[in-house]
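Worksheet: the structure to be examined is printed underneath.
Here the complex is missing a single protein chain, while all its other protein chains stay put.
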Amino acid sequence: MKFISARTWNEEGKMTKSRKALIPVLSLSLILTGISAAFMTTSASAAPKYKVTYIPKNLGNPYFDAIVGGFNKAAKKLNMTVKVVAPAQAGATDQIPFIEAAIQQRVTAIAISPNDANALCPTLKRAMRAGIIVLTVNGDTNASCRQASITPTDFSVLGKYLVDQTAKVMGGPGDWAFLSATSTAPDQNAWLAGAKTYIDGGGQPGLKLVATVYGDDAPEKSATEASALLAKYPNLKAINAPTTVGIAAAAQVLSTSPLKGKVQVTGLGTPNQMRQYIKDGTVKSFSLWDPGLQGQIAANLIVSIKTKKVTPKEGVKFNIKGVGPESWTMGKGALIIAGPPQEFDAKNIDKFNF
Amino acid sequence: MQLNLNSKASILFRKREFGIFVFILILLLVFGSLEPRFFRSDNMSAILSSVGILMVVGAGQTLVIVTRNIDLSVGSTLGVSAMVMGMIARENQDFPIVGLIVISMVVGGICGLLNGLLVSYGKIPAIIATLGTLAVFRGVVFLVSDNVQIDPNDVPQGIISLSTTSPFRIPWLLIFAFFSITLVWYISSKTLFGKRIYAVGSNPEGAVSRGLSFNKLTIFVFIFVGVLAGLGGVLYTARYATINPADVGRGLEFEVISAVVIGGTNIFGGSGTALGTALGCILIGILSNGLTVVGVSPFWKACATGFLILVAVTIDNLVRKRQEEKFLLAIRNQRVVK
Partner (left out) sequence: MSQLTKQDARFKVPGYLVGPILILVVALIYGSLGSEYFLDPSSIVFNTGRYIEIGLLALALTFVIINGDIDLSVASTLAASAAVLAKLFERNVPILWCCVASIFTGLVLGLINGLIVIKFGLPSLVVTLATLALYRGLAQVMLGDGVVSDYPENFVGFDQRLIIGGNPGLPAPLALFIVSSLFFYYILHRSNYGIKNFMTGSNPSTASFSGISVNRVRLLAFALSGTMAGICAVMITSRLGSTISNVGLGLELLAITAVVLGGTDIFGGRGSVTGTVVALFAIMAVREALVIQDINGQVQDAAVGALLILTVLVPTIRSTFIEKRKRSKRFNQAKSTNMTG
């Protein structure tokens, strides 16, 4: 039992030398915490009225940065601060610690782009019980876990849109594959299901969907999955990646591969990430929408709900002065759809900056 | 009777690399016959690209493990180097490519220096020190980048072309990989310094007592693997074109250590070759790609890797035990003859 035992006091009752070293360390750490506490209290003096925590799927994804931009733009006019926290990976349950932290901090509202439709429900329900407004942005959970949801576009038709988009760049019959995000992502899964329904119902009969793989919204894994698709399916004509991380990765793989131009890449991507692949011919066209609009809607909706101007449920109208259409009508489960998708190609790619 | 141990040992040793080589050939045959597409040129080049980065970092890790240390932070080091280089490239679009490569390697070297200091002068066991720096460096990636990823837009074309263009029909990526392996081979077999590294690994106490500068040696191997990780960062950027602060280099350390171990390097130090590591990397690359091409579910990949490591280490152990037995037997026989 060889413990490093050092006695706190020696026989004379005086502190031994080794313990004396602790005193400066302990006092230094107390001083440091005191200083940082002073900083924190001074900055907290200009407390805004509304504190919102936005939790995107994961960190470092420019798509969600665009949503944050929208949030901040609206927050400036609304006396609101928006904190953005997220896990490093888009795992189904990785956002839970951040939701819990937000509950602890008694924020006004939590806006979240969920990584799973059900796994977060117990925690989100706890947040609602604590009086916090819960909104889902860009993707939805089970309707009982949030008060309202904002989706960037009409999810029920996006599946069909993706299949048609693939047909357009393929220019003929052939095999194609989906390169999705995480296997539990509610948004992508809704679109994949919509695509399947469309195909099963006879849509685009010349196209054959040979695989659906998951890149987990991680650039490296997405690239590996894209390469694996190319290796496994020799007759592959197109990869559709309805996630900005996936499409960029697939485009990068193809732009340095001898199959460039023979296998098409399309899907949902941000103009800034995809610009060079349009210019070098790897990608003919892809689509997206304005993610920032969702952020603006969310921020304004939070204030309206908090000030009781709007009660989120089906049929209620909501509008923001000077932003977007005249008004949005909430759909089933208090769903707001921001707008239609926008297609990007060589002709208009330089007009956008996000 | 002269004890011709040297040749016996070297034969057995050479057999190790030869064994991996044979195994690779078997795999190629199996995969190729199951699916002829396996041998297509674009498939082969995909395999080589994926192992290029592994080989560069693995070369460095080999020396670290030979000295009875381990570097768990190589992935994070690669991340920091790539991120710093990427951020500089983003701000200065005309920065010379060579300069960027040098910067990445220097940053990697600095990370390695920290590791080396902690392990040598700080006397922290390498596994703990690098477990800590694994996390610390990743935090640094995040802080330095302010959580903004580097887009393909920001990366200069010169860097990306490293994975495609080539002077002699071999992409630069592979040239760098080949260079790293050759460098480590040269250091370990042709320089006195290299011999010291192996000596320290097989018998740290003995080596120290003979006055080899243990600390300086340790610091060197860590700086070396750090620099190579920095080079790996350049190659990573060339291959993926996106540097995401959370994702870059994640999990690399496991792949690298697996390749090194499969390649015959003993985790307790003292033996291991650059060639073995290179073969280990190629083996992992072929296995991974082959399974996909043949149509095996990708989920079996992890099982296969784990199984391979077990097989490799068991064979190593058996060989080593036989070697010891033969050695002892030879000594006894010599005594008897005398």
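Here the chain labels run A and B in written order, and each chain numbers its own residues starting at 1.
Methods note: contacts are C-beta pairs under 8 Å (C-beta built on N, C-alpha and C of every residue); 3 or more make two chains touch, one makes a residue touch a chain.
All values derive from a computational prediction rather than experimental measurement.
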| item | value |
| --- | --- |
| Hidden partner chain, touching residue among B:32, B:132, B:158 or B:194 | B:132 |
| Touch criterion as defined above, residue of A:49, A:77 or A:106 at the omitted chain | A:106 |
| Full-complex contact with the absent chain, from B:27, B:113, B:313 or B:330 | B:313 |
| Subunit A residues touching the omitted chain (full complex) | 1-8, 17-18, 21-22, 25-26, 29-30, 33-34, 36-37, 40, 53, 59, 83, 85-88, 91-93, 96-98, 100-101, 103-106, 116, 118-119, 122, 183-184, 214 |
| Where the unshown chain meets subunit B, residue by residue | 118, 122-125, 127-129, 131-143, 147, 245-246, 254, 257-258, 261, 267-268, 297, 299-310, 313-314, 317, 321 |
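By definition in this document, only the chains that are shown with their structure count from here on.
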| item | value |
| --- | --- |
| Complex contact set, residues of subunit A against subunit B | 58-62, 65, 88-89, 218-220, 223-224, 227-228, 230-232, 234, 245, 248-249, 251-252, 256-259, 272-273, 275-277 |
| Residue numbers on subunit B that touch subunit A, as the complex places them | 37, 41-43, 46, 50, 142, 145, 147-149, 151-153, 160, 163-164, 239-242, 244-248, 250, 289, 292-293, 295, 298 |
